[in-house]
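Omission of a single protein chain aside, the complex is shown with its protein chains in their original locations.
Up next, chain A:
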Amino acid sequence: MKKHPVDELFSRKLRDAEITPRDEAFQKFQQRLQTKERRIGWWQQGPWLAAAGVSLLLMAGGGWWLMSQQPSESDTVALSKTPSPKIVAPNPPQNGEQKAVIAPSTNELASLDKKAKAGSRSESQVPTFSSATAPTSSKSNLKTKEVVQPLVQETQVAQVVETTPASEPVKQMKLEEPSKTVALASAITAKPTEKTVVLQLPELEKTLVAANDPQTNVAATNSSITDNDVLDKPRKSTRMAKVWQQLKNAKNGEKVDWDEVGFHPNKVVAKAIGK
């Protein structure tokens, strides 16, 4: 089919015509290429990114595993700084209960009892102290039961205080006669509810000291926890940790237990292959 002369003229002249673009056009082209590379670059670099990501994960995982195997100083500090709430901030009834059992062996209780007598009943500790000393001194088992029960309400405590008017002389008498308190303690241990109180005695001595001295409060709790809880826990000892420990021993000039390492240098035999 023959082309129209106008079509033929324009097609022949203009089909392969060229107009040189300005320099600004090339700069724009370069900018577009760079923005395109920046926009799609991170997923087009897929294999390299994947390799980098995997190696980063492996490194992080290995580091975490090593850290978890070896207890660092920060771990023990973190553990010791998280004491159980009953030691740092004991509940008022429990506090009174604990102190009540220790009361005969402390002289400071006398001053507290004096405060209680002066009428400062608004404080929660004071009536419990006085109430706690009262049953031990009055030698009535019924009253000791009431106080030693774990959940003692303040109203009950107030009643006990009212029924025991003179606690100070009785306490002095107790200090003079420790055998009586022992007998009372044995009487208390005879009942199942009171057994728990007697078992708490070793801890309570520390908590009482800590409570009376606020400056040493944190240190005391820290040391008690690290001594009792952290060290008593059976630590998971892996092969890596054992080897690490022996390395530390060797570094510090201490004796190296080769059984822990897994081989003994004197028993290692070199294998020589001659060709």
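Here is the rule we use: contacts are C-beta pairs under 8 Å (C-beta built on N, C-alpha and C of every residue); 3 or more make two chains touch, one makes a residue touch a chain; residues count from 1.
The definition used in the following text is that contacts and distances are computed from a predicted model.
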{"item": "Protein name (UniProt record) of the chain left out of view, among \"Putative tricarboxylic transport membrane protein\", \"RNA polymerase sigma-70 factor (ECF subfamily)\", \"Cobalamin biosynthesis protein CobW\" or \"Metal ABC transporter permease\"", "value": "\"RNA polymerase sigma-70 factor (ECF subfamily)\""}
{"item": "On chain A, residues whose C-beta touches the chain left out of the figure", "value": "3-7, 9-11, 13-22, 24-26, 28-29, 32-33, 36, 44"}
